[in-house]
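What follows is a single structure, written as structure tokens, with notes after it.
As you look at this complex, bear in mind that one protein chain is not there, while each of the others sits in place.
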Amino acid sequence: MVGVPVLDSMLALVQEATTHERAYVPFLPSWMILLPFIGFVINGAVGYLAPDRRKLVSAVGPGVLGLSFLVAAVNLVLLIAAHDAEPVIRSYWTWMEVGQLRIEAALQLDQLSVMMALVVTCVSFIIHIYSIGYMGEDPGYARYFSFLNLFVFFMLVLVLAANFPLMFVGWEGVGLCSYLLIGFWFTEPAKADAGQKAFIVNRIGDFGFLAAMFALFAYLGTLDFQAVFAIAPRGFEYGGAAVTLITLFLFLGCTGKSAQIPLYVWLPDAMHGPTPVSALIHAATMVTAGVYLVARTGVLFALAPLSMTVVAVVGAVTALFAATIAVQQFDIKRVIAYSTISQLGYMFLAVGVGAYTAGIFHLATHAFFKALLFLASGAVIHAMHHALEHAGEEAGEDVTQDMRNMGGLKAYLPTSFRTAWIGALALAGVFPLAGFFSKDEIIWSAGARGQTLLWVLAVLTALLTAGYITRWLVMVFHGASRVGEGARRYLRAAPSVMLVALVLLAVGSVVSGWVNVPEALPLLPEFTWLHQFLHPSFEAAEHVLVEHMGEPAHVAPLGGGEGTWAVLSTTAAILVVIFTFMALRGKRYLSAREAAEPTGLWRLLYRKWYVDELYDLVIVKPFKALCMVSWRVIDQGLIDGALVDGVAYTTRFGGWVVSRFQTGYVGTYVLIIVIGILIILGAVAL
Amino acid sequence: MDLSQIVFYLFAGVAVASSVLMVTRKNPVYAALYLVLTLFSIAGLFVLLDAHFLAALQVVVYAGAILVLFLFVIMLLNLGHAFEPDIRGRFWWVFAAGLGLVLLAELVAVMRGAPERPEADIVGPLLEARGAVAAVAEPLFQSYVVALEITGILLLVAMVGAVVIAKRKA
Partner (left out) sequence: MLIESLLLSAILFAVGVAGVLLRRNAIVMFMCIELMLNAVNLFLVAVSRYAGIEGQVFVIFVMTVAAAEAAVGLAIIISIFRHYESVDVRNFRLLRW
């Protein structure tokens, strides 16, 4: 390198940046958020004015995300260089100021938020690229990209906000974009309905968020993150009713946004949206907002042990519950949707037992491999749709997405096939892929913090996960082809932009686990980088936890250390994968049209435990009846009839009575005036 | 009983008598003339009540301008001789008189709070100090100048309106 002065000086700069302690100065933080918004404006304008300018959209849509990703990456590097930097608050303007309440439009840049921003922009960027191919022939191309850009904008607002109300703006904004994109093909009633279902169910959760915000303000008088977390340990009694209530309300918001029991029902229906949307919003980013919220407000949750338990239990139960449903689904996307719910359950289990880093870690790795799985199924659907359409057969969603109509696709879609295997193994938790490290850490954390029952649930879920995802692989890619003879000739691999995205995500699924290698693993170097990096963000919460609950143990409920169980679990996962693969490979499936509904327990799972029907019976039907009563009796009868019409009739009658005095004779008027004066004067005189 | 009181009662008696006559005369010209008499006696009372400028205005505006307008209209409409009997019947005599008396009684009841012997005459010294016109003009052109201007506009509007309304339609 000597002799190349430019390179030398750059090297020196990098060395200085990484060796010397220096304060963290954010690099263009507002642009990280602004870029997707600019993309939204441009794409929206194109969609409105010139929908056929596809090249412009293809450049702007992913381009702004690429730049935004670069900004986030630079910030992450700067943060790493500044060890254990304090959070930096960048305030731009005062959003509202009423009495004691003062809300700034401010961004908080710390380890957690920048990490999240990086994951969001990275996955978004890749999925934007994929979308160029997937949505290439859609008439709403520009509209699609404008929504997708807007979504990323709101997601970054959510992640980078420095106070609750601003976070709520992002929270609502991503909900809005989710609604817009689920119902992207709104001309089909089922898809529009799915969008509304997501929106309404999310509203219930948002109520919890709002209530928690109001209560926080009532108790602490501020809504800024830093201030709240600084005051909370002194302001709230440990385990007191106030903080428990606030955190439970917050968690209600999380169950809505992150699809946990009881508000998970919208997520499977959200699969009606375009597949890249499912990958981005309903797997990688938006649905993890709840996990992020719990991690962000970790101090509050740490002060409320009851809420922590609720979070952990709901997470573990959801994980198992959704995994069982995934076992018996036939829609290629629905399996992954339930898998997503299940994995989100894992993340809540992690943050619920206080293993915040583990939760965020799994969030990051899951973003890669779940997006990968979704995009792989997107490639499959794309190919199926294309083939069936060219063969002149019915190419509706229920046909192209039913796994009973697939099988043996590995010969036609080799890249999708290989990357899907990587994603599936990562999800199953097979060493050395990403899911192994993150999931293992969650299971270990649950055990180490003495939650034996939850630990058992988590282990069971892990085995089920390996099972259902192998079934998914087998049904889609292996065995005899169940695609019709005519259509089979038209099966083509996806456009190369889509394959590039698949490969990028596959790489992410492999390497993203290595940022946090626990010390206990045999034969591997200890490299707990993520732990150390995120430590400042969770220090306060962990401090509260340790103070009240003691250090976590170093043995699992059944004995053995972390290393032992990691080896055991990956072995078990591999065994389940092999067993399922062998068992299902030769199985003959009937195509969707001929297949009968499963029987026995399978039917219970196929019908998703009848939860939708239960909700319909318990909530929707009574609510509709109540609405009917309000409409017919209260609104039409009481308000319209008695009040509105009543006032009108009374006025008319009164007017009729008074009009009798209007005789037209001046004498009458004079007499009436004089009598009136006499009455008034008489009243004054007496 | 000094002179001013004698004069006061004189004017008061003339005012009451001529007003009653005004109400009861059938011929509108007579009624107008009795009204002029009433207004003149009220102008006299104004003088006794330290309102010299108003007394002059009363004579000029009411007796001079308004009443001449009334007589003009009566003559214009030719109501001076071939007038229809416009007074109502016997029942209305009693009724109108009764209502008038009740009103009078109530007015007196309202006014009974007025002090028998007022403490100080404010306006008298003011008139002596500033003169009859300046005493009234000063507040009129200082405190009430906006109202005065608006009254001017009102007069303009009334003038235009009267011309338009009374104009013979083409």
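Chains here go by letter, A and B, matching the order in which they are written, and residues are numbered from 1 within each.
Convention: a residue touches a chain if its C-beta (ideal position, glycine included) is under 8 Å from a C-beta of that chain, and two chains touch if they have at least 3 such contacts.
This structure is a prediction, so every number in the text was calculated from the model and none was measured.
Residues of subunit A in touch with the missing chain: 659-660, 662-667, 670-671, 674.
Panel shows subunit B; residues 4-5, 8-9, 12, 15-16, 19-20, 22-23, 28, 31-32, 35, 38-39, 42, 45-46, 48-51, 53-54, 57-58, 61-62, 65-66, 69-70, 73-74, 76-77, 79, 83-84, 86-88, 92-93, 95-97, 99-101, 103-104, 107-108, 111, 114-116, 118-124, 126, 135-136, 139-140, 144, 147, 151, 154-155, 157-159, 161-163, 165-166, 168 of it touch the chain omitted from the view.
The rule we apply is simple: only the chains that are shown with their structure count from here on.
Once the centre of each chain is set as its mean CA position, subunit A and subunit B turn out to be 87 Å apart. Of all the residues in subunit A, the ones that touch subunit B in their complex are 674, 677-678, 681-682, 684-686. If you check the complex, the residues on subunit B that touch subunit A are 99, 102-103, 106-107, 109-110.
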